[in-house]
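Notes follow the structure.
Here we show just some of the chains, and they stay where they sit in the whole.
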Amino acid sequence: MSKMTMVQAINLALRQEMANDDRVVLLGEDIGRDGGVFRVTEGLIDAFGPERVLDTPLAESAIAGMAVGMAIYGLRPVCEIQFSGFAYHCFHQLESHAARLRWRSQGRLSVPMVLRAPYGGGVRALEHHSESREAYWAHTPGLKTVIPSGPRTARALMVSAIRDPDPVVFYEAKGLYRAYREEVPDEEEIIPIGRSQIVREGGDLTMIAYGAMVRPALEAAEELRASDGVETEVIDLLTIAPLDDTLILQSVTRTGRAVVIHEAPRSFGPGAEIVTRLMEGAFYYLEAPIARVTGYDLIIPYFSREKWYIPNVRRIVDAARQTLTS
Amino acid sequence: MPRSDIAVTDSLESLSILDEHGNLDRDLEPQLSKARLLELYRAMLLGRRFDERLLDLQRQGRIGTFPPIKGQEAAQMGAVFNLRPSDWFVPAFRETAAEIWRGRSLESIILYFNGFNEGGLVPEGRKDLPIAIPVGSQVLHAVGLGWAARYRQTDEIVMTFFGDGATSAGDFHEGLNFAAVYQTPVVFVCQNNQWAISVPVSRQTHTPTLAQKAHAYGMPGIRVDGNDVLAVYAAAAEAAERARSGGGPTLIECVTYRVMMHTTADDPKRYRSEEEVAQWQQRDPLPRFAAYLQQKGTATEPQLAEMETGVMEEIQAAVDAAEKRMGELGDPLAMFDHL
Amino acid sequence: TPGHSAAVPGSPVPASPATRRLARELGVDLRALTPSGAGGVVTRDDVLAFAEGTGKPETPPPA
């Protein structure tokens, strides 16, 4: 057990899975000698050699498409797309092949690959480096979309993603990479894909978040208790798709009120599905309209203004209060 | 320098062995046993006759849209005939003869083209990928398989097929580049059948050959008469040997022709002349190869006729089996399988 | 089952949002009445019946 950043925690998961299983190979731009632009793969080329940590030419479709072939062969490739904003270059390889080969071959072939990509704002980056568009993948049948909320969940989910028999898109909130350290056990720890978790209990209101939004949600919950005496339950989704709605339905059936939070643009975003599931499954328990606190239907502005775009504690608290008083 | 020509050292060649007039270059003639030659011919014949039967079925409304392969039997069979069962085969969607040779059942093809997902079942133990429809996309899978085969220190190689149109796709480029950088054991077989639906190869690219695109990757390129099964076989044998022995990938351009429509939903009269088609029909790879076999004494005409009968029976049995099977495949809930 | 409130103490009384609005407008406390809808859901009619039984709400409905 030691305290580590999310970068270190993902590195640990990769390192341990590589040590345990020689089917696990990494590929991506600058992941070898450079250790990845965020250093997530730091030291792995030294530990496992360039045959297992491939510095690729600059071509995302090739990275994903080659991984499809490796995975069909029986390996467990973990691709890094340097920023999720460049993952659209391989959209067709994921939609048309990774997501479909098990189905297309009637179960005979499978594509146990992981596509890692940093997403989201918060690191004063250039254009295309701060978007949050996980909904694209979440809407794609045949893909699983996983987004950890910190070092410990990142490590435990990465292990599951690598071992999963099917393709997993693994979005890493780059704003969390070095934001804080958390205890991460040395021994194996797994969170199954498809399971969300309650990270704070409460009976007055439910907040649903994932990735980098879990922390502001928790802070907002704290503030609501301190200033309004409101007890907020906070649920961290962890897996976005396929969306397991058991916990969120249970919670909202009790609280009757919910706030859904994400960085992604609002319209047709992940929040819409979450709201709809609550509307479908907890309709008669809703005391107030469910609030969405999200990015706007804009391209995230360059960094001098990105803090106005990304949901923050203030906006979450405001939305919660509105929900509570409706 | 200061101003000089750059010489590209990777080989770029053209090859023909048995021309359309029956002339044979004995120095280049591949040495195939009688049994192998007959196997090869039968596979081409089966591909041809099955294709014709699919067209009938389609015209009768008994299957849906499909892409005929007629005229391309030599290009695909000459190449794939070099593969061992332990090698990998990565088709596009117009390699029916090659797919059958590799072990795909005729029945599954009928199911597939009649809209049953069950037709996609890849039989256990086969190292083949299913049809890939997004043009060019499968090239990358071949590179990944080839890389993995080397990683596992096997002597497996990978052969992937694509059309002339596919050479315009980004995935073709990224795939050949990766294959060369990693020196993966992949044979890239382009069936240049002159057309990508209605676009002739002369509007697909400004280059006189597709083989020369190999220069962009630092790999050998070779352009062969794709209706000359001996030339295709020889070129692919060389490329396969290169790949197997660690010499890296090769790009083979098979110059052939799509005699029929793009798919049964297409009407080629809209965009190409009947003369062009007639001209290419002169170069039909089947009679050319049959004449060679007879000249060589590998088979007599009656023997070939007997083979024909066997092929027709095999096809009929498959059609019957497929239609029986499809009658039993009503369950809508099967759509929830395998996802 | 109708007639038995599915409400768990501290949790919402099951009702559609429209019914909730009606109850609020009529000043009816959903906890005070007996639901008749499937699964213990309070219906519009339950609210109206209750409101008629207790007369007009004392405070005017909120705007």
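Which chain is which? They are A, B and C, in the order written, and residues in each are numbered from 1.
Here is the rule we go by: a contact is a pair of C-beta atoms (placed from the backbone, for glycine too) under 8 Å apart; a residue touches a chain by one contact, two chains touch by 3 or more.
Source: prediction; values computed, not measured.
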Chain composition of the complete assembly in this structure file: A x2, B x2, C x1
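Going forward, only the chains that are shown with their structure count from here on.
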Where chain A and chain B are represented by their mean Cα positions, the distance between them in whole Å: 42
Gap in Å, rounded to a whole number, between the CA centres of chain C and chain B: 71
Junction residues of chain A - those touching two or more other chains: none
Touching residues (chain side chain C, partner chain A) in the complex: 8, 10-12, 14-17, 20, 39, 41
Chain A to chain B touching residues, read off their complex: 25, 51, 54, 56-57, 59, 61-62, 64-75, 77, 92-93, 96-97, 101-109, 141-142
For the chain B and chain A complex, residues of the former touching the latter: 90, 117-118, 120-124, 129-130, 132-134, 137, 139-149, 151-152, 170-171, 174-175, 177-178, 181-182, 337-339
